[in-house]
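One protein chain omitted, others in place.
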Amino acid sequence: MSLNTFGHLFRVTTWGESHGPALGATVDGCPPGVPVDEAGLQHWLDRRRPGQSKHTTQRKEPDAVRILSGVFEGQTTGTPVQLMIENTDQRSRDYGEIARTFRPGHADITYHLKYGLRDYRGGGRSSARETAARVAAGGLARAALAALAPGLEIKGYMTRMGEMEIDRARFDWDAIEGNDFWMPDPQALPEWETYLQSIRKAQNSVGAEIEVVARGAPPGLGAPVYGKLDTDLAAAMMSINAVKGVEIGEGMAAAGLTGTENADEIVMGAQGPEYTTNHAGGVLGGISTGQDIVVRFAVKPTSSILTPRRSITTDGTATEVVTKGRHDPCVGIRAVPVGEAMMACVILDHLLLHRGQVGDGPQGRIG
Amino acid sequence: MSLNTFGHLFRVTTWGESHGPALGATVDGCPPGVPVDEAGLQHWLDRRRPGQSKHTTQRKEPDAVRILSGVFEGQTTGTPVQLMIENTDQRSRDYGEIARTFRPGHADITYHLKYGLRDYRGGGRSSARETAARVAAGGLARAALAALAPGLEIKGYMTRMGEMEIDRARFDWDAIEGNDFWMPDPQALPEWETYLQSIRKAQNSVGAEIEVVARGAPPGLGAPVYGKLDTDLAAAMMSINAVKGVEIGEGMAAAGLTGTENADEIVMGAQGPEYTTNHAGGVLGGISTGQDIVVRFAVKPTSSILTPRRSITTDGTATEVVTKGRHDPCVGIRAVPVGEAMMACVILDHLLLHRGQVGDGPQGRIG
Amino acid sequence: MSLNTFGHLFRVTTWGESHGPALGATVDGCPPGVPVDEAGLQHWLDRRRPGQSKHTTQRKEPDAVRILSGVFEGQTTGTPVQLMIENTDQRSRDYGEIARTFRPGHADITYHLKYGLRDYRGGGRSSARETAARVAAGGLARAALAALAPGLEIKGYMTRMGEMEIDRARFDWDAIEGNDFWMPDPQALPEWETYLQSIRKAQNSVGAEIEVVARGAPPGLGAPVYGKLDTDLAAAMMSINAVKGVEIGEGMAAAGLTGTENADEIVMGAQGPEYTTNHAGGVLGGISTGQDIVVRFAVKPTSSILTPRRSITTDGTATEVVTKGRHDPCVGIRAVPVGEAMMACVILDHLLLHRGQVGDGPQGRIG
Partner (left out) sequence: MSLNTFGHLFRVTTWGESHGPALGATVDGCPPGVPVDEAGLQHWLDRRRPGQSKHTTQRKEPDAVRILSGVFEGQTTGTPVQLMIENTDQRSRDYGEIARTFRPGHADITYHLKYGLRDYRGGGRSSARETAARVAAGGLARAALAALAPGLEIKGYMTRMGEMEIDRARFDWDAIEGNDFWMPDPQALPEWETYLQSIRKAQNSVGAEIEVVARGAPPGLGAPVYGKLDTDLAAAMMSINAVKGVEIGEGMAAAGLTGTENADEIVMGAQGPEYTTNHAGGVLGGISTGQDIVVRFAVKPTSSILTPRRSITTDGTATEVVTKGRHDPCVGIRAVPVGEAMMACVILDHLLLHRGQVGDGPQGRIG
């Protein structure tokens, strides 16, 4: 990852600030001949879009994506695809206070210290709006994956929100799309809604844990030692705004297990090797096994809350910050489609990398 | 990260297999004029070296590092530094069974599937021996950091080993170096030793959690959006063998917090801004704040255990695997100096990146 | 260089096709605090713009550049700068014949073979219009260089056009800006004009040789062995459309010289080392000496001519191609500002690289 670019062969460079004229993604290295159009990408953007439900910010951005290059007569040409989203809801306002004050828990102070200046309007480059560009690029990656890995399915969902946790015994893969929380435990839904309302009323916010699964990815994706699939997934998820932890399979809990508990035994199935469990999260030695690839990440609660917090101004004066405006009490909800997009980009990138170095498909046979 | 290379400007490429003639690190982009010699690097390698204590593998490798290039009259010249460690303890043995069998929880099967062949001797490229090269490179990074970030201190330690966890109320920074576990809670030491003996006797292994702290790093390191300091740290740690989770600051626990609990308030101190807490782990918006940079990672228990596990052979036949030989019951112990090395490399890399794009030191002033 | 990106730290990714909605440059890694606005960049674009003189294509594109990101209140912020140029002069026409025919000497056939499809409108991605994005990025690089290398001057000019060559005895640095050919030998101007008219009348085109000089660059830019300044300059120039050769200093003529003729002797001057000659073109061992950096490149004559040439169609049928439309008889003229832009980007990139690895300015002293 190189400042604002990620990916080896499928390279995504995002650009743009929250309140500038536009933001977008410059995608280089996409295979040619992928059928794609603006409506197809818009489908994914609409899932991330604010103002969709009562649980997310009421900032109304159509987030309409335009394809400016790299697509001709409905197919990618192999040249860079420019995906642009214009910022239309730039309410004129007085930024004087924000310009002079550092919001606690925000990038305001670090941007100021590093660069000596910052675009303070709406968080500028550090705004979660940047993730719209990722979702657009992820939509393109999904279109390419449809041809390259036909059985692949990528799905993200919330597993925790503050005090609420899903009951994995009730896990329902098909229920995820049907609710505002992307939650696989629909029985718990009313409780989650009530909880989030209480957080909002308390002028507070809350963190979340998201799990993203890639089902049906072929074995052999990834590479030793620094180009590992899990390394790139960890980087991809940690690069999302507000993410503070990333886990593969057992994740941090692996520290508490013994070798007999943790090892996934291997048996021979009808189609090839099978595993009795998936503590590994589908990755061994940095390379996919063919099992579900399971990534989990934690999103911190947004610091943009109505409860006053102590801070300082650019001249070092103590102050109190209350962040008014349109903010999600749980930004983690909208991180679900972003995590999916990053998974799609990483899987595609590693499919291309594998094909480049090794050739089509796994090279080893078993049985 | 590009297959076997990590870093933007301070670029480390490791090479070599567990039982080949040698392994090492090719380090490109080191600043010139850094005083360094083999003895100085050996200091760090000796900390990681097996056979040091009763808790780690008894494979006796001197792990002697040789500097083959890039250093002249005791100083780096700015050209690539080749750090080579010869493999001396290559016991001749019959590898027939290992060649035909996939150890559960190991990269055996994924390397086989991906590449169609694998160096099965001692794990080949997927062996933890590769981390010796990282530690050598980390030693060089520390030497460079001594000049570039004089007050910087990097320290790793174990915070968990299976059922054992440190009591943070008894945290003692200065006790870490004095015990076999790099453990900051010396009072718990006897209990940890007894526990690990019981794991070993049970022919089992156990996972671990390691925390690495960089104290005294300047603010301003890192960059939006994919070149974030925490993104690169997550990638660096996840690339270490057997690591399954990475956390910055609060890490996964951030999912359970509210905004009022999590935000680090800012106050003006004598030297500049200070923070009342460090939930962020020293990184905001991907850029260092000047606080302690806190990274945590989990190492899974090694699958190389004497307890039989089910697996298959290359021709798909069911078999049982018992991994004899010299293996650590807790590989996490030796991951401590590796985590430190990765921290050193990442911090140096971002210091050079910052200097390249922005110039020396933070550009913004407060107060 | 990575498909559509060049540069190490100052990274320019260009995107867009000749007849798509827009094209542009995504510039990552620009130092913060650089004063820049659209008018300042437009100055450079206007020099490259078609329709400026009777010698260049009459396609009338305003080539107006818009800054979509990375600039706030007149200064760069250190985040990606998106420079977009909308394509306004997309005459509707019948592309049927062009779609089915490969123009000789064009990328039509190789794009078709490689990708299986191509955007045939006006050359698509292979059009010289792509260079407008380079000129915009080069304008940004120049703005950054104004602060980082105050005395630096970058100037390009034609040294040859078909049978016409400049007389170096009459070389006039200050005359370059004053004529349509960027020609440093104004006395030859009438002859060049007559010659080009005859080429045009003959429904033909002609090649050109362009020299670009960077005067006042500090010593120490570049790096062994693959990050050499001259390596990057050669790549930068060879990446420009229609360029077939690149020379540094003596260039290809060095093959004909002896060691006594070629070596630049060193003497001590008032300000430091001086060189009696500059056969090296300002680069020794890949690193700048502080002398003029001299690069020369050859642009082939465009194949878009009115004289019929034999070719084939996509179904393999023999045909004849006559390229009607608005084409320059000497595309080399408009390559001058493009070469300057590439020089600016490479010099800035190496200044940042040097500062990153080594620190500000040369580290060695003489005398």
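Annotations
A, B and C label the chains in the order they appear, each numbered from 1.
Quick note on the criterion: a contact is a pair of C-beta atoms (placed from the backbone, for glycine too) under 8 Å apart; a residue touches a chain by one contact, two chains touch by 3 or more.
Note that the structure is predicted; figures quoted are calculated from it, not measured.
Set against the missing chain, the residues A:98, A:266 or A:353 yield one that touches it, A:353. Within the complete assembly, C:276 is the residue of C:88, C:187 or C:276 that touches the hidden chain. Residues touching the missing chain, restricted to subunit C, are 1-6, 8, 14, 102, 104-107, 109-117, 125-126, 130, 160-163, 199, 202, 204-209, 219-228, 230-235, 237-239, 244-268, 273, 276, 279-281, 283-290, 296, 298-305, 307, 309-312, 314-318, 332, 354, 358, 362-367 (touch as defined at the top).
Interface residues of subunit B with the unshown chain, by the touch rule above, are 2-5, 11, 13-17, 20-24, 26, 28-29, 32-33, 66, 68-70, 72-73, 75, 77-82, 84, 111, 114-119, 124-125. Within subunit A, the residues in touch with the undisplayed chain are 9, 29-33, 78-79, 223-224, 352-353, 355-360, 363.
Here is the rule we use: only the chains that are shown with their structure count from here on.
Distance between subunit A and subunit B, defined via averaged C-alpha coordinates, is recorded as 26 Å. Note on chain placement: the centre of subunit B and the centre of subunit C lie 45 Å apart, centres being C-alpha means. In subunit B, the residues touching two or more other chains are 223-224, 357-358, 363.
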